[in-house]
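A single protein chain has been omitted from the complex, and every remaining protein chain is retained in its original position.
Chain naming follows the written order as A and B, and within any one chain the residues start at number 1.
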Amino acid sequence: MKTLFSELRAAVMVTLVLTVVCCGMYPLVVYGLAQTLFGDRANGSLIVDRAGVVRGSRLIGQGFAASKYFHPRPSAAGNGYDATSSGGSNLGPTSKRLADAVQERVAAYRKENGLKDTDLVPADAVTASGSGLDPHISVRNAGLQAPRVARTRRLSVEKVLALVRQNTEGPDLGFLGEPGVNVLRLNLALDSL
Amino acid sequence: MTAKPPSLLDWHIAAPAVGESFKKLDPRRMFRNPVMFVTLIGAALTTAAAFTAPASRGFVIQLAVWLWFTVLFANFAEAVAEGRGKAQADSLRKARKDTVARRLHDGREEPIPAPELRQGDLVVCEAGDVIPADGEVIEGIASVDEAAITGESAPVIRESGGDRCAVTGGTRVISDRIVIRVTAEKGHGFLDRMIAMVEGARRQKTPNEIALTILLAALTFIFLLVCVTLKPFGIYSATPFPLPVLVALLVCLIPTTIGGLLSAIGISGIDRLIRRNVMATSGRAVEAAGDVDVLLLDKTGTITLGNRMATAFLPAPHVTPERLAAAAQFASLADETPEGRSIVVLAKQQFNLRGREVAEQQAKFVPFTAQTRMSGVDFSGANGHPPCAIRKGAAEAIRVYLDQLGGQFPAAVSQAVDEVARAGGTPLVVVEDRDVLGVVQLKDVVKGGIKERFAQLRAMGIRTVMITGDNPLTAAAIAAEAGVDDFMAQATPEAKLRRIREEQAAGHLVAMTGDGTNDAPALAQADVGVAMNTGTQAAREAGNMVDLDSNPTKLIDIVEIGKQMLITRGALTTFSIANDVAKYFAIVPAMLMATFPVIAPLNVMRLASPESAILSAVIFNALVIIALIPLALRGVAYKPIGALAILQRNLLIYGLGGVVIPFLGIKAIDVLVTALKLV
Partner (left out) sequence: MEAADWFQLVVYVAALAAITKPMGLYLMRVLDANGRTWLDPLLRPLERLTYRFVGVKPDCEQDWKQYTVAMLIFSLVSCLFTYAILRLQHLLPLNPQGFGALSPDLAFNTAVSFTTNTNWQSYSGESTMSYLSQMVALTLHNFTSAATGIALAAALVRGIARHSVKTLGNFWVDLVRVTYYLLLPICLVFAVVLVSQGMIQNFKPYTTAKLVEPMKISVAKVDQDGKPVTDKAGRPVMETHTVTEQTIVQGPMASQVAIKMLGTNGGGYVNANAAHPFENPTPLSNFLQMLSIFAIGSGLTYFLGRMVSNQAHGWSVWAAMMALFLGGVLLCWHSEAAGNPIHQQLGVAAADGNMEGKEVRFGVFNSALFATVTTDASCGAVNAMHDSFTPLGGFVPLFNIQLGEIIVGGVGAGLYGMLVFVILAVFIAGLMVGRTPEYLGKKIQSYEVKMAMLALLVLAVSILGFAAWAVVSSWGLAGLNNGGPHGLSEILYAFSSANGNNGSAFAGLTTNTPWWNTTLGLAMLTGRFLMIVPIMALAGLLARQKVSPPSAGTFPVAGGTFVGLLLGTILLVGALNFLPALTLGPVVEHLLMLHGKLF
């Protein structure tokens, strides 16, 4: 009984000590280092316009629907690109709801980008991402949207494609991951032309 | 007793075994074997379902029949194994006919029925009498026919005192008269133990068997859970799984093969041991034999032929070998010890010297005494031979003898003595009056083939230690010649015991053989102690096995049988578990076929219909038990090729084979079931 009590006391004390060390000291040290070394990134890689208004984060996708913008992937975060409720659709491969949605999106994508009914649609363009906040679209997806954006903005397709290339990120170290076009940055670049 | 094992198809064993299989259905007995108990309940449930099933009754009935067969086949395996033992027990029992003993009471004989004898009673046996109980000879010497227990027809000598005093109840005195002190009462005698052992009446599960039973019980429980939870999963999937089908799946998944054969393996392992004339007091000891990694062997009689033999004459300078040989022969003519005789023989072989009677030469034989530590012969000078005194003895004794006579011990002879000793021999120095003639080399002769046997043991991972009373030098030489891994020189009983304890403390399992009373503590301490049947009662009580043939190299056979028993269990367990893969592929698609026809590609065996698939799997499961009974009784072959090689071999045969064979078997049965239109 006595040992049990001393173990109980040890458990309480260890909990307290480790709370101070792991939950107090440790995050504060990381905080200090992060803010000193990578201040911008530690605070969310925010994009601030000339007026000082935060327009978003370089890492977080936003919804775009207008023809003059590149469109991001469908989003299942909240009602779409709601950054406070990240998440995917979690619809399974045999889900009728998902199949219906894909069918609808394929038709819409073909229509707005002037594709034929036999043209294959990039998978990322018609599927929701895992986070619902995916900032990227695939290079092929961007390529298929470029003529539409160029037409709407009365720019040459080459000019738009050049911007697409500038805003393509990855692969890291030349081999890790897939290249992706950052839609928010690309659209902001288009707007600032 | 040394007879060939009876054929499996031996009607005298198989017929009663069939009856036994049904008797063994008693749930109270089945409960001891969880795997088969679950199968029994499954069979009962399916039978009940057959009466209530509205549709496909024929199919359910057939399932029920085969489930019953599964249980019966397992019972049959056990019954056959027991039956083989019983056949032996019956012949032993004949020897145990109750006799009337002649008890010595206050110096008078009185007749008393053998069962009423008590420990410590004295009984008299004369030629023709059956010895009424186990005991020790305390008076007299007799030749005894022990064929009843050893199967050996040549009578053996039993005498009071020494290491040959034990007699066994049921054996018969052929000549002379002995007085015996009873050491075991009725029912506890050697023969009784043997019968009990053979019949498996007091068979207890060995540690490995218990561990395996736990594994099998746990697996059974898991698979029970798998099948029970399948019901709700089926409800979710709108797939009703009928009870008989779930039972079929369950019985196919639980390890019925090993579950059904487990006890047969244990019984037949002991049976095999008895066929080699070794009596184990428990299955535990047999199993321990498989684990032994240190073997203590007495040098004499085990590694070397009984006694040292003269192998060479090494004359002193200026002495001809013939003279030395002749003198040595003279000195040994009346010496009846094996060493002495071997000198006479060697002289005859090498120099064609014919031994003459000492008496003819008017010579006087001087026997070996503890004081002089020499033996020899004194010639009086009559009959042509010049008077002289020839002595032979250990170098030290001769040196003392020469000092008294004022003779010289030549340096060359000293050197020869050392050389012989270093080579593991025993030097005997021969002197004629004051002249040292030379040295006779006595040597242990290592048994033929023993070196190969030790190499095998080494491959099995067993270290051999030779025990001898010789000095370290001699012991080292013999050890090297025989190829043992280690030796223990100048061993006393205490040293032996200490050595066993040391080995055990280092984590080794030790086996040893012994026969003398002073071996008893060591035999008791050893993990496997094999007493020679010729040994003392004390030794036989202390060991956990008795070798009726009294052959010390039998230990190696015992180790092999122990290993074989473990291997057979492991192999059949692996086989049983590996079988599940094919059974899944047979049954699971069949169960889902009605609701999800898309499952068809998983029916890799292309079984004809869901019913035939399930039935075929159940039939296979039952038949495989029957098919493996011979293997369970015979045991998986053991070859001393090292653990890794054995493992690879057995994994290939029973692991991979266990995966592949049921695919073929189930398919074949399915073809047959379909052809016969059974479903």
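What we mean here is this: a contact is a pair of C-beta atoms (placed from the backbone, for glycine too) under 8 Å apart; a residue touches a chain by one contact, two chains touch by 3 or more.
All figures in this text were calculated on a predicted structure; none of them were measured in a lab.
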Which residue, B:Leu296, B:Leu592, B:Leu607 or B:Ala622, contacts the hidden chain when the whole complex is considered? B:Leu592
Positions on subunit A contacted by the hidden chain, ascending: 3-4, 6-15, 17-19, 21-24, 26-27, 29-31, 33-35, 37-38, 41-47, 53-66, 69, 73, 77, 79-96, 98-99, 102-103, 106, 110, 117, 119-124, 126-138, 140, 169-173, 175-178, 180, 184, 187-188, 191
Touching the missing chain, which residues of subunit B? 207-208, 210-212, 214-215, 218-219, 221-223, 225-237, 239, 249, 253, 287, 290-291, 293, 458-463, 505-509, 562-564, 566-567, 569-571, 573-574, 577-578, 580-581, 584, 588, 592, 596, 598-599, 601-602, 638, 642-644, 646-648, 650-651, 654-655
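The criterion applied here is as follows: only the chains that are shown with their structure count from here on.
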Inter-centroid spacing, subunit B versus subunit A (mean Cα positions, whole Å): 75
